[in-house]
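For reference, the structure I am asking about is given below.
Left out: one protein chain. Kept in place: all the others.
Up next is chain A:
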Amino acid sequence: MATLPRTRPRNRRLVWRNTVAGWSFILPNFIGFAVLTLLPVAVLFYVAFTSWNVFGVAEWTGTANFQRMWGDASFWTALRNTVYYTAFHIPLTLAAALGLALLLNRKLRGVRFFRTVAFFPYVTSIVAIAIVWNQLFSPEYGPINALLRAVGVDDPPGWTTSSTWSMPAVIIVGTWRYMGYYMLLFLAGLQTIPAQLYEAAQTDGASAWQRFVHVTIPGLRHTTFFVTVLLTIESFKVFDLILLMTGGGPGQSTLVLSQYIYQKGFEENQFGYASAVSIVLFAICFGITVIQFMVNKRGNS
């Protein structure tokens, strides 16, 4: 009992010292994050309820921006297109990345070379990708349609110049660009599955398909979850690829939410409305990620 008053101050000093040390470690990064990300995000939540047009004072307009969004056909078009992109981009990239990872997880001659090749699109400049793919997709002179004509397709699609085919074209390029990156994550995941499990399964007479379904898939569960979360967020905020490839066109056929935000904000200076749309995009990403975490948690238990 008598020692208690003496240890308390020392304890407090220790806690204080640890706190200071902790803060000093994260401070350099945190200052940058706070100034460049946290503060603007906080301001965004305020601006979304105003009619701010970049100059002058932001006038409080309550939920007017959200009411406007409800009746704004272009917003719904952008949302529909974003969901369209996401719905195809996630499964396709997931499958392509997993397929590549399985293929390149073997002891092949030159496997490192092929892994590098698969990763290449991810480190290539997005501007170069957009320009080259656009030329490949060129309806009249592009090699893709030349190939399609050669194999007997009489009326090949117009790709980025047709409102029906522009979204598939963008999805193809998006998948091609990102599959290398997620392949790398899957490769890392595959390395963690103990070889004994495969040996045991083989001894039990399991076929290659059975081994894939009962050993590989469960073994990759955490990686798959991680990849899905990343892919979802990445798909919902897709911007640069579409802006460079189609500019949202033809018409509004590839207009996605982030581009709509850009258009309203930086082209038409309606920063209040653009912020409101950003909040909706944020809410969608946040909501879906929470659901994914909940599903994953249930799977764990």
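One rule holds in what follows: a residue touches a chain if its C-beta (ideal position, glycine included) is under 8 Å from a C-beta of that chain, and two chains touch if they have at least 3 such contacts; residues count from 1.
Definition applied: contacts and distances are computed from a predicted model.
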{"item": "Identity of the absent chain, which is to be given by its UniProt protein name, from \"Putrescine transport system permease protein\", \"Polyvinylalcohol dehydrogenase\", \"Carbohydrate ABC transporter substrate-binding protein, CUT1 family\" or \"Acetyl-CoA acetyltransferase\"", "value": "\"Carbohydrate ABC transporter substrate-binding protein, CUT1 family\""}
{"item": "Contacting the left-out chain in the complete assembly, out of A:Asn18, A:Thr37, A:Thr63 or A:Gln135", "value": "A:Gln135"}
{"item": "Contact partner of the left-out chain, one of A:Gly174, A:Gly189 or A:Gly248", "value": "A:Gly248"}
{"item": "For chain A, the residues touching the chain missing from this view", "value": "53-56, 68, 71-74, 131, 134-135, 137-142, 158-164, 247-253, 255, 263, 266-269"}
